[in-house]
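Note that one protein chain of the assembly has been removed; the remaining protein chains are unaltered in position.
Going in written order, the chains are labelled A, B and C, and every chain counts its residues from 1.
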Amino acid sequence: MPVLTIRDALNQALREEMLRDESVFLLGEDIGLYDGSFKVTRGLYKEFGERRVLDTPIAEEVIVGTAIGAAMAGLRPVAEMMTINFILVAIDQVVNAAAHIHYMFGGGIAVPMVIRAPGGGGHQLGAQHSHSHENWFAHVPGLKVVAPGTPADAKGMLKAAIRDDNPVIFIENEGTYAVKGEVPEGEHLTPLDRNEVKREGHDLTICAHSRMLVVAMDAARELEQEGISAEVVDMRALRPLDMAPALASVRKTGHAITLEEGWRSFGIGSEIASRIYEEAFDDLDAPVARIGSAEVPAPYNKRLEKITFPGKADVIVTARALLGRN
Amino acid sequence: MPVLTIRDALNQALREEMLRDESVFLLGEDIGLYDGSFKVTRGLYKEFGERRVLDTPIAEEVIVGTAIGAAMAGLRPVAEMMTINFILVAIDQVVNAAAHIHYMFGGGIAVPMVIRAPGGGGHQLGAQHSHSHENWFAHVPGLKVVAPGTPADAKGMLKAAIRDDNPVIFIENEGTYAVKGEVPEGEHLTPLDRNEVKREGHDLTICAHSRMLVVAMDAARELEQEGISAEVVDMRALRPLDMAPALASVRKTGHAITLEEGWRSFGIGSEIASRIYEEAFDDLDAPVARIGSAEVPAPYNKRLEKITFPGKADVIVTARALLGRN
Amino acid sequence: MKLDQRETVRRKNLLADRETLLGLYREMLLIRRFEEKTAQMYQMARIGGFCHLNIGEEAAIVGTISSLRPEDYVYSNYREHGHALAKGVDPKAVMAELYGKETGTSKGRGGSMHLFSAEHRFHGGYAIVGEALPIAVGTGYAIRYREKPEVVMSIFGDGATNIGAFHESLNVAKLWKLPIVFVCINNLYGMGTAVNRASAVTEIWKKACAYDMTGERVDGMDVLKVREVAERLVEQARTEHEPSLLECVTYRYKGHSMSDPDTYRQKDEIKEWQGRDAILALGNRLKALKMLTDADIERIDQEVTAQVEEAVTFAEESPEPDPKDLYRNVYVEERR
Partner (left out) sequence: MKLDQRETVRRKNLLADRETLLGLYREMLLIRRFEEKTAQMYQMARIGGFCHLNIGEEAAIVGTISSLRPEDYVYSNYREHGHALAKGVDPKAVMAELYGKETGTSKGRGGSMHLFSAEHRFHGGYAIVGEALPIAVGTGYAIRYREKPEVVMSIFGDGATNIGAFHESLNVAKLWKLPIVFVCINNLYGMGTAVNRASAVTEIWKKACAYDMTGERVDGMDVLKVREVAERLVEQARTEHEPSLLECVTYRYKGHSMSDPDTYRQKDEIKEWQGRDAILALGNRLKALKMLTDADIERIDQEVTAQVEEAVTFAEESPEPDPKDLYRNVYVEERR
């Protein structure tokens, strides 16, 4: 199987879907002539032209709105937010419109669209460019929310998202675009509502998504060397939140860590942990350990930033503590 | 002590603070000449004039931005969102600006402001006018978030919020404006970071805020009659989240319910429950029961709406089940 | 005759075209009677939530929407009962929606602020001010994408022209040459706030200058004038892909919503506008032109009133949504 970066896997997914279905088009800031801020759309403007790769002004409300209105007229728009931080100026369109239209109009119309957006911190971009808020979207009925962490899933889920008839928030991460892995060629579709074990283990369960999946895998490899066998569950499907693999895993290991890049309080981990307690209370040997970022607006300074976002070391320390192996 | 509605308690708080401190001013849509959509600002335009009670266009970004910029120049603005739903078009100002400015500018400036906004559903207002998203705000470092449920707290917390040097999201609820209770006169301040037991009991703990506090109190009274003694903890302080009274209560009762008006997944209850598990794991006799609204965009139809939002009956049924008394 | 020629002829001969004139009259009266009944049913608590009436604005609504073809789209706001009716949505389905019934335009899930009909390309009422403009843009883009001879009409209030989404939308509509007519129903107030207390420029049409876009202002109490200008702008959108901003100056006789005490307007002002009532005016004009008699007027009123009664009966008798269906349509179930 070819080995691709996540960046190229996404590019491939976009291209294949555009070739397959003439109703698919892309829109966003500098995705065309400029080839995309992070080059995910590289080459597509040249290949498909400006009708299907639409450069927009800096006007996120109109980017999301255009996607909604085009979807309501039968197209399948894929909007890019240059980074997910900018979706904050368009969040009404996402939540009050895209997410609710199908329901509030009695099922009379569908809004098949995707919003792609890289989130995450760790690049010294400071308080306004380092947060993701995927928990906000995961809270909203009507949205599907996914956050893959491998090239194969990036491709398979983006293709599936484009074909889905619902608005899908597709969360990428600047820090994973260069991550490499095998990617099936051609028709490779990954369900949007299925989480899965990415690494087997029996001592504890680590639940993570997006870039934190990569961190969890790293940590698990290192834990192995000290005799701790960690199972890693990829929580790529955040809404609908598929808990089955995590629950099965916890029933086996009795210990769980949730790991996310965002702030801990009211985060992704609080929901995952609550569900674990609710559905596997008696299997738990200790409370679930939740790891998230320090609850500060991301600082620019490199050292401070480093201790703000969770990393491999945090997972390892937490794992040891959880298993009483300090 | 005088008995006031929450509406009047809020009005009194605004008026007293405006009299006390000339730097306090109000702004929002139809808060002045119109006396406020829900009449919370009634009479203040007449008394203080348009300089201090500023009617704005329908332009929420500029409402929140004006509050921020005025605060940065030394004033103490109190902005009203006609309903909290409209804050979605201004959420970048709230999160990326108001919440982060103090930190990202190295502490060089403060943003002492309040955003008041009624949230909540149950008035057949449909998908775009019935949600509150307080969990979103409670997730964000730099914001303080409060949601009182009694007239005394409404007054005391609003006064404290106005005097606080940080941006405070002050969540009201259309469904509680008419709720009556005793309100201390004059200088009555309620800390923004202190939750408290509003009703004592020993069989189970109900954690609730805003309108759900009223529902919880009702439910507790009814449970009493069937021999179930419920302790009700008011979670009015959502960020910083004061867990002490809830934890103390759960240590005593061994059973907990979280009750919120918003959607359950990734909601307020998931954080509260997670914290209870983490800090009172061994005291819990059963998993925490989380009650929230049905995960649908609020429907208009009255019957559907009624089963969408949680009510007294849900609390009672859940309490019985939790204690094995069905 | 080619399509566009037919259009031109129709426009030129509007005053000679009895059928069209009577159609406009009937349509306006239907909205008036429908809204009067709505108010009554709201007071009887058959209708809930927020409820915003179109009474007084009938000429602006009918003049603009009647210039569209069935395949053209309308995007509207929460004050849209009349907009839906004018676009051809069945009064029965509209009233049933206000009642929250399963037979309503939105299966009772939307209510007064969220009417919808895919069939009539009435693409919905939205309750967040300005929210529907960017969405209308997207439908405009889809029309160009598919090279269809269709038009989008985006309808909103004066108050909505001060919010960011208005600006973003008009800019790209012009930039991308989208077939959109932006219609501002300027009823002089956004809730309790008069235009001059909310907008630096009180003549809304002038805001088009910032996008190098056609802007026009028309007397929104004269359905024929509205229709004339609207036809021209719709044509311009359809054939030249030139968007425009059309301001219809009008007045709502009632409060902002059913719960508005309406203390911010002078009684005289309301009276004055009622004195220019568009329905009465057109009736008189058609009588003067001998196209209509008092008896006709009486008959049309009876027919329209019967239609409204029928809508109420239908709504009354329609079933409520089944609680079992609460979770239906949160997501689209089938893959295409």
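Miscellaneous remarks
Following the convention adopted for this analysis, a contact is a pair of C-beta atoms (placed from the backbone, for glycine too) under 8 Å apart; a residue touches a chain by one contact, two chains touch by 3 or more.
These numbers were taken from a predicted model, which means no experiment stands behind them.
Within the full complex, the chain left out of the display is in contact with A, B, C.
Only one residue from C:Tyr211, C:Tyr253, C:Trp273 or C:Tyr331 touches the chain missing from this view: C:Tyr211. Contact with the undisplayed chain is limited, among A:His129, A:Arg211 or A:Arg239, to A:His129. Of the candidate positions A:Val3, A:Leu19, A:Ile58 or A:Ala313, contact with the hidden chain is made by A:Ile58. Chain A residues in contact with the hidden partner, per the touch definition given at the top, are 29-30, 33-34, 37, 55-61, 85-86, 88-89, 123-129, 294-297, 299-304, 307-308. Contacts to the hidden chain, counted on chain B, fall at residues 25, 51, 54, 56-57, 59, 61-62, 64-75, 77, 92-93, 96-97, 101-110, 112, 141-142, 144, 163-166.
Within the entire complex, the positions of chain C that touch the omitted partner chain are 162-168, 170-172, 174-175, 197-201, 206-207, 209-213.
The working rule: only the chains that are shown with their structure count from here on.
Averaged Cα coordinates give chain A a centre that lies 30 Å from the centre of chain B.
Rounded to whole angstrom units, the spacing between the C-alpha centres of chain B and chain C is 37. Per-chain CA centroids place chain A at a distance of 41 Å from chain C. Chain C has residues 106, 108-110, 114, 126, 128, 164-165, 330 in contact with two or more other chains. In chain B, the residues touching two or more other chains are 61, 85, 88-89, 126-128, 295-297, 299-300.
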